[in-house]
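Showing subunit A:
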Amino acid sequence: MIQIENVSKHFTLHNQGGAVIPVMQDASLSVAPGECVALVGQSGAGKSTLMRMIYGNYLSQAGRILVDGVDVANAEPREILELRRTTLGYVSQFLRVVPRVPTVDVVAEPSLNTGNDVDQARSHARSLLSRLNIPERLWALSPTTFSGGEQQRVNIARGFAYDYPAMLLDEPTASLDAINREVVLSLIEEAKERGAAIIGIFHDEAARARVCEREVDVSAFTPEVA
Partner candidate 1 sequence: MTETGQYNFAYLDEKTKRMIRRALLKGLAIPGYQVPFASREMPMPYGWGTGGVQVSAACLTPDDSFKVIDQGADDTTNAVSIRKFFQRTAGVDVTEHTGEATVIQTRHRIPEEPLREDQILVYQVPIPEPLRFLEPRETETRKMHSLEEYGLMHVKLYEDIARHGSIATSYAYPVKVEGRYVMDPSPIPKFDNPKLEMAAIQLFGAGREQRIYAVPPYTKVVSLDFDDYPFEASKADHPCALCAATHTYLDEVIIDDAGGRMFVCSDTDYCAKRRAEGHTGTMGTPMNEDAA
Partner candidate 2 sequence: MIPLLKVQDIAKTYGGRIGCTDVSFDLYPGEVMGIVGESGSGKSTLLNCLAGHLVPDRGQVLFDTRTEGLKDTVRMSEPERRMLSRTDWAFVHQNPRDGLRMGVSAGGNVGERLMAVGARHYGDIRAEALDWLGRVEIANDRIDDRPSAFSGGMQQRLQIARNLVTGPRLVFMDEPTGGLDVSVQARLLDLLRGLVRQMGLSAIIVTHDLAVVRLLADRLMVMKSGHVVETGLTDQVLDDPQHSYTQLLVSSVLQV
């Protein structure tokens, strides 16, 4: 489902004397449907960078990143958008939303974008929100004013609102209490059962051990600093 072949990336900081900072070299990995692969490695090794490259958020300078047959590293913007809409979900660590939009609509959006009708999308959103223990009185409010943990759960609900065949999870269990952590882990397990290919970053080792089939140490892809 997700296949990464010899991917490299560097940042060129034009406004800081043109400094070139290599961050990724010859990264390769593949994830099959129903499989969850954990990215590990110390902080700064490039776990989030690799995830962003897969999502098309960062450009790759070399190599191929195939998600469901689309080469994200070389695709047109609209191909990537289509992929994000129908195939590739991403739960980042930060919730970025239009101010003023009610939480329930924030969560319903991915489902709406794939053509589901409003009622269906909202009712699914509500069930996810209640499963993630977001109090119902907050559903009609914008999540911009929520606490960090609440925002994180809204973000997760949004990520699972549509059954993406491929998912990227960046620290989905961070800053969650035990009950909600359990909910998230079971959401991941359910996604795997329906055949989703998942790449995740988990600092929570117990969580990692429970849901991940394999670990890939991204330190192996960190370029030698010249």
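Rule of thumb we're sticking to: contacts are C-beta pairs under 8 Å (C-beta built on N, C-alpha and C of every residue); 3 or more make two chains touch, one makes a residue touch a chain; residues count from 1.
How these were chosen: all candidates are chains of the complex that A comes from, given by their letters.
Here the structure is a predicted model, which is why all the values come from computation and not from measurement.
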item: Complex partner of subunit A (touching, any copy) among 1 or 2; value: 2
item: Touch list for subunit A against partner candidate 2, complex; value: 11-15, 52, 56-59, 77-78, 80-81, 96, 98-101, 112-113
